[in-house]
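The complex appears here minus one protein chain, its other protein chains still in place.
This part shows subunit A:
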């Protein structure tokens, strides 16, 4: 196997593994087009873009776009909203999903377990567009269930949900929790399925109660998964689910303070004329800060607990 000259080694490797390398090609070409070429286009944030010249030939303007962006109140609002909602989703979502997974695992009835598992995943299966229909069914001003059937019967005035920003932090957090908890719960539940039952039997013999078993066996087994899931979420903390923040509030103007995130800001800027500069600056800001965050979160975890680092 030892080859001193490079040539025969390359030939030998290719003969042996050639087909395996060929298998990479379709996927690699796709990643190149879909992911890598747009990475280079990120320089648009430093340009005064015009359609005639395209990204590459439009004139450079240095940091002008960033200056404009960070002078506006929007820069602060979209950063606050993106980070704030994501933190709420991470904390509440994790606590909720882990609790439900543990309860599911504690259930003795096999059939019921399967049924519950199936049903709690249903919200995960539908699109944000359908979700926005469901929310609309409850919250619509004239025909929504809440105004028409609940508030009216209580003798209260109806609320115009789609123009009062103060309710939306709660609505969005609730909708996100409703839609995602099933999937996250299944991930934790799948981890629990891997625990050796012997631990529990031993614990029962030792006279451990349910709470002790959960605290000393179940939770420690979940820890690596919780860390990985939280890491993945922290890495994406500068990104938001566009559909949740754009479609579910039905792109309603009065709600923007409570619903604008970096992603919706970039999209709105791209669609309106004259805001492309600030919008691409916001996009750049998102990509770079997001990247730095992933690397630093991973670095911290590597320091503390090498086993659980992503890379």
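Criterion: a residue touches a chain if its C-beta (ideal position, glycine included) is under 8 Å from a C-beta of that chain, and two chains touch if they have at least 3 such contacts; residues count from 1.
Definition applied: contacts and distances are computed from a predicted model.
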Protein name, per the UniProt record, of whichever chain is missing from view ("Aldouronate transport system permease protein", "Electron transfer flavoprotein small subunit", "Cell shape-determining protein MreC" or "Coenzyme F420-reducing hydrogenase delta subunit"): "Aldouronate transport system permease protein"
Of A:147, A:176, A:240 or A:260, the one touching the omitted chain in the full complex: A:147
Absent-chain contact - pick from A:78, A:98 or A:120: A:120
Sole contact to the chain not displayed, among A:8, A:38, A:62 or A:84: A:38
Of A:107, A:202 or A:219, the one touching the omitted chain in the full complex: A:107
Missing-chain contacts mapped onto subunit A: 13, 17, 19-21, 23-24, 26-28, 30-31, 33-42, 44, 54-55, 100, 103-104, 106-109, 112, 115-123, 125-130, 132-134, 136-138, 140-145, 147-149, 162, 178, 182, 186-187, 189-191, 193-194, 210, 225, 235, 242-243, 247, 250-252, 263, 266-267, 270, 276, 279-280, 283-284, 286-287, 290-291, 294-295, 311
